[in-house]
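Provided herewith is a single structure, encoded as structure tokens, for subsequent inquiry.
Other chains of the complex are left out, but the ones given are in their true place.
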Amino acid sequence: MAFFDLPLPELETYRPHVREPEDFDEFWTRTLAETRAFDLNVTATKLNTSLKFVDSYDVVFSGFGGHRIKAWLNLPAGAEPGSLPAIVQYQGYGGGRGYAQEHLLWANAGYAHLFMDTRGQGSGWGSGGHTADPAGTGASGPGFMTKGIGNADDYYYRRVYADGVRAVEAIRTFAQVDATRVSITGASQGGGITLAVAGLVDNLYAVMPDVPFLCNFERATSLIDNDPYHEITRYLAVHRTHVDQVFNTLSYFDGVNFARRATAPALFSVALMDGICPPSTVYSAYNHYANDNRAIEIYPYNGHEGGEFGHKLTQVAWLNRQLAQSTTRTPNPTRTRT
Amino acid sequence: MAFFDLPLPELETYRPHVREPEDFDEFWTRTLAETRAFDLNVTATKLNTSLKFVDSYDVVFSGFGGHRIKAWLNLPAGAEPGSLPAIVQYQGYGGGRGYAQEHLLWANAGYAHLFMDTRGQGSGWGSGGHTADPAGTGASGPGFMTKGIGNADDYYYRRVYADGVRAVEAIRTFAQVDATRVSITGASQGGGITLAVAGLVDNLYAVMPDVPFLCNFERATSLIDNDPYHEITRYLAVHRTHVDQVFNTLSYFDGVNFARRATAPALFSVALMDGICPPSTVYSAYNHYANDNRAIEIYPYNGHEGGEFGHKLTQVAWLNRQLAQSTTRTPNPTRTRT
């Protein structure tokens, strides 16, 4: 069916209970502490490109486990110290950071733009990734969804989300960047990482998850049979007795639980015919998002491609408006995590 | 099969005879004369974007039949008159010009960049097209390949190729552009239009067809059953007695015949697992291309996506090198068309 999920009016009020472990905050406090035990150690090597208006840097920083994570940084040429609002962007499933020159919009719009590689990924499509994931896995299926799914400590996305947090810290170290105006974004998996980082990092300026993945795993796997969510289903079809254990692991990584903790203004997008990240899973996070300054762009006749480039322009415009209003903007409510 | 076409060594010497009508040059001389009977009438409206380094214009000019064709022009901010080398780019099948801001690479690299809409198309994927095709068609199938295929005068690509020629003329009218350094490019259908324009316009600076479509129709339809070439097959499966007539029409539009007349330096690309534009059809044009200053980038393990963004960087680098050498470059041989 074309519209296979809940009708839009039901989506708009769909606010399901999603499994949340008691030690969710503790787990992440511990994870980030372990991660920060390694020096961030940001290095940046200027690229020799033929671009006239954008300076590109090959950035490396220490993510989870001190593992070296790569990213591209594009800066508008000739920026003054502390002058630039900044964007950290996370990539979709299977993709890599590709080429620095692929990502010109934000720098042309006057932003410092850090595009993070996703560890171990970047060989599925596009122009490639360059970041290893040194951690192994228990018995797993093809793909990244079941790597280390045996427990939360070993789960692949524990490392990725921690990397995402460190990317924000990395961009804040650059002289040209105004560290108080760092926003984050990403589509699909990048949207899922965006939500996680939104729930883990204070004082983000804005959060723009685009057709986010990694939300409400139980509904997703019950509703669709497309990858990557379906990787979980295939795993459970073999490990028939691990259902509860698997969803317990995943509950530490559910975008809904992060959305409940996220406080920066947010612009979501959702596509109503999205068979990869079904709209009800996106609304699960959106309707739990913990800041009323949130909006969602709806693409009714689109699949997972959602708003594509047009939505990027919407993001630029929305963020420019936020910045224009920012002198009067109320600071994000401070969240206390014990 | 993975490699379904000729092995690479055979491709490299594959130079098949392709049907060419006796009045090919006459047909195109007449077509361009008819087209030029309408005033080019270039208009350019500056867009209000949030880009800091690129000025974008909504350009309209008169193509075939005087029909108004739309394009985006992106100029590096602050360019001096006559200073800019230029690129005209044609779009792939089914796509439209989308947003001006989608196409930032060439302007960031210091080129004036005109991105032409393809008449009637732009509703198949991406961000949309905005140019009507006011001409009708005889009995045709879904898609553009069989519109007006009953004879060369009515065939859809007659209008499109003529539009492509006019796009070169249009960019040459801009003050910032150095009219002697206009190059053309495009991928897939855009590569096919590139070849046609390369065979129809003198004094192009360089030509960069990327996995070009619209070459050696008879081989293509005998080899693969993927659209858009397969639209022709489906047409012939209904119009069983029109085989000769159809391939006669198509011979006026075959990229191979244009390649035989093209004289500017060229950079092609080809993907050896390309089931949409099979490698032997690309080499049909490449091996007939009428300038020894030609090169072809081979992507052995790719399908129709070919080199993607990496190839764009290759194009920029190659064209920059051509320009760097140009003070000493021998002018293109002049082709005389009666």
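Per-chain numbering from 1; labels A and B assigned in written order.
Just so it is clear, a contact is a pair of C-beta atoms (placed from the backbone, for glycine too) under 8 Å apart; a residue touches a chain by one contact, two chains touch by 3 or more.
All of these numbers come straight from a predicted model, not from anything done at the bench.
The complex is a homo-oligomer: every protein chain shares one sequence, and counting across the whole structure file gives 6 copies, of which 2 are shown.
By definition in this document, only the chains that are shown with their structure count from here on.
Work out the mean CA point of chain A and of chain B, and you get 38 Å between them.
Contact residues of chain B toward chain A in the complex are 50-54, 76-77, 98-99, 101-102, 104-105, 108-110, 126-127, 308-310, 313, 316-317, 320.
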